[in-house]
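Complex shown without one protein chain; remaining protein chains in place.
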Amino acid sequence: MGKLTIGCFSSLVGSMNLDFSVKLASAAIEKGHKVDFWVSGNGTMLSIKGQKAFKDYTHLEKTVKELMTKGLTATACEACAEARGYHKENTIEGFKRHSMDWYLASIFDADRVLHIGGE
Amino acid sequence: MGKLTIGCFSSLVGSMNLDFSVKLASAAIEKGHKVDFWVSGNGTMLSIKGQKAFKDYTHLEKTVKELMTKGLTATACEACAEARGYHKENTIEGFKRHSMDWYLASIFDADRVLHIGGE
Amino acid sequence: MATTKLGFIVQRPPYKSENPKLALTHAIASQSVEIYLNDGDMVTADLAFIGDGVLNCIKNQKAMENYGLTSTESHIKSTLMLDLSVFVCREDLDKFGLSEDDIVMDAEEFGAEVKVKVVPFSEINKMMEEVNHLLFF
Amino acid sequence: MATTKLGFIVQRPPYKSENPKLALTHAIASQSVEIYLNDGDMVTADLAFIGDGVLNCIKNQKAMENYGLTSTESHIKSTLMLDLSVFVCREDLDKFGLSEDDIVMDAEEFGAEVKVKVVPFSEINKMMEEVNHLLFF
Amino acid sequence: MKLAVFVSDYKNTVDTLDRLKAEKLGIIFVANGVYHATMKEDGNSSPLLKKSADFYALSEDLDTRGLGSKTDSSVKVINYSGLVDLIFNEYEKLVWL
Partner (left out) sequence: MKLAVFVSDYKNTVDTLDRLKAEKLGIIFVANGVYHATMKEDGNSSPLLKKSADFYALSEDLDTRGLGSKTDSSVKVINYSGLVDLIFNEYEKLVWL
């Protein structure tokens, strides 16, 4: 079994890159791999709690929480979050906040890295 | 003097479409025009209070507040905001939240409409 | 008593950005705008899919099954149920080798009487001339 | 004692998306990553600007004056101050008719000893071969 | 119609501009659109500059990108204040691609 580090910089609603990332993380965890998940830039939107579940909009809060109980480590870029007005008290419980070096440290011993840099 | 309605759907940090919109609104207000400003989709990020001012990131909260004292009407799409976990209590004071028909009503008697639909 | 006509032009494919869906939801909002207006005043919305935007109209989108998300297809059907004019550019369908069988043409199952109009780009251009304001997505 | 090498490739112009700037800030984070690692372990970051990404390197960007925002230019200078390797694709500069005079080449005013390396794409490709992981922006 | 088209990107993913018809057409380069007003590729100016239109580029966006002095002679440089006048006085409909 390997370790996959996913970095995603895309917004919660729109490109569906976060939907993709979360589904990939889920499939990898199902197969027994370890998954670290880093969100930076607009990707930090994923870490906000209290996303209202409308069927017209991507809603990932519930899935991410479930994956965290199955071992997913999810971390948001703290500065990217704060610049957008996302504070610790708005963050999903268990979703970590660190500076960018956390991502690189996760990559250090990752077997595979999927970095999704754009919108 | 005329009325300009600007709609912007782009995220706070990144494309700089919101920076553009806010500067255009400011220039129009300086010239005595009335400006209505609608943010929807990722554009609703503009309405969040407590954006931390880093020089590395677009920071528009202060400017928007100043423009509101000069007559700018700013309104965010309520559903788009809620889907992202942006609630009334996170919203900049004076920044309105309505459904999408507000935008169309503003356009009804606008002389010019600049609709910025993408990221 | 005045009418402001709007043209909503969708030029990008679905699911990569939120904007084709927001085009549809904002156009639909023309049906409830009167609460803000004086009696008799109204806003109309015409919708046109052009370029890669016609890919929004392909049938059998399974967004709900795969991602728990309303499909753009079902938003188009909602638009038809509310009697909005929906145009699809014929030249762009032809370019992709798509026929009327491949795309959403009606929402008869929900009682919609209006159908999608597949028209040459020149007619969409005419619509753009006739409206008061344009909103490109 | 192990080293993981990363290649950061910037292929898009500045200011349209946040990602060229995030490439630089994330690459810079390689300098502080040790706090998470065992003694002697490290992560290195090489940066390369290719395609329209070379537009990030044009000098005299006035982002602070116009938008109150740190320029991508100044982020490149920070990167040089931290001794990271920064490559710029020569063929892409040539395509735009840009010379070394037009782009950020050093940060001597801040005491940086490292300079930008203008190299053929083949060298960037070699770097991509040599690193352990690639991060495209 | 009197149509002003805002071009905000360098590489566009849509070809809509080629199909738009207007009696009076203005093309306003803003954000990364200003690269069209300044950069040549293999010696060639942007194909957009061959269109029959009046061209404008936003000075603040040129300066932000280090392009202040490089604008093609066919393009008029305006600032935000000039843009407001252009919008209200010269054009009726505005399109952001």
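Every chain is named by a letter (A, B, C, D and E) in the order it is written, and numbering of its residues begins at 1.
Simple rule for what comes next: a contact is a pair of C-beta atoms (placed from the backbone, for glycine too) under 8 Å apart; a residue touches a chain by one contact, two chains touch by 3 or more.
Being a predicted model, the structure only gives us computed values, none of them experimental.
Novice: According to the contact rule at the top, which chains on display are touched by the left-out chain?
Specialist: A, C, D, E
Novice: For the full complex, which residue in C:Thr4, C:Gln61, C:Thr79 or C:Asn132 touches the chain that was left out?
Specialist: Missing-chain contact among the listed residues: C:Gln61.
Novice: Could you list which residues of subunit E touch the chain missing from the display?
Specialist: Given the touch definition above, subunit E has residues 9-14 touching the missing chain.
Novice: Against the chain that's been left off, what residues of subunit C make contact? List them.
Specialist: Residue positions of subunit C that touch the missing chain: 13-16, 52, 55, 58-63, 65-67, 71, 73, 95-97.
Novice: Contacts of subunit D with the missing chain: which residues?
Specialist: The list for subunit D reads 9, 11-12, 50-52, 121, 125, 128-129, 132-134, 136.
The criterion applied here is as follows: only the chains that are shown with their structure count from here on.
Novice: Please give the intersection of the contact partners of subunit D with those of subunit E.
Specialist: The shared contacts of subunit D and subunit E, listed by label, come to B.
Novice: Going by the average position of its CA atoms, which chain sits the greatest distance from subunit B?
Specialist: D
Novice: What are the residues of subunit E that contact at least two other chains?
Specialist: 8, 31, 60-61, 94, 96
Novice: At which residue positions does subunit D touch at least two other chains?
Specialist: Subunit D, residues with two or more chain partners: 15-19, 25, 67.
Novice: Judged by the touch rule stated earlier, which pairs of chains are there in contact?
Specialist: Those chain pairs which touch are A-B, A-C, A-D, B-C, B-D, B-E, C-E, D-E.
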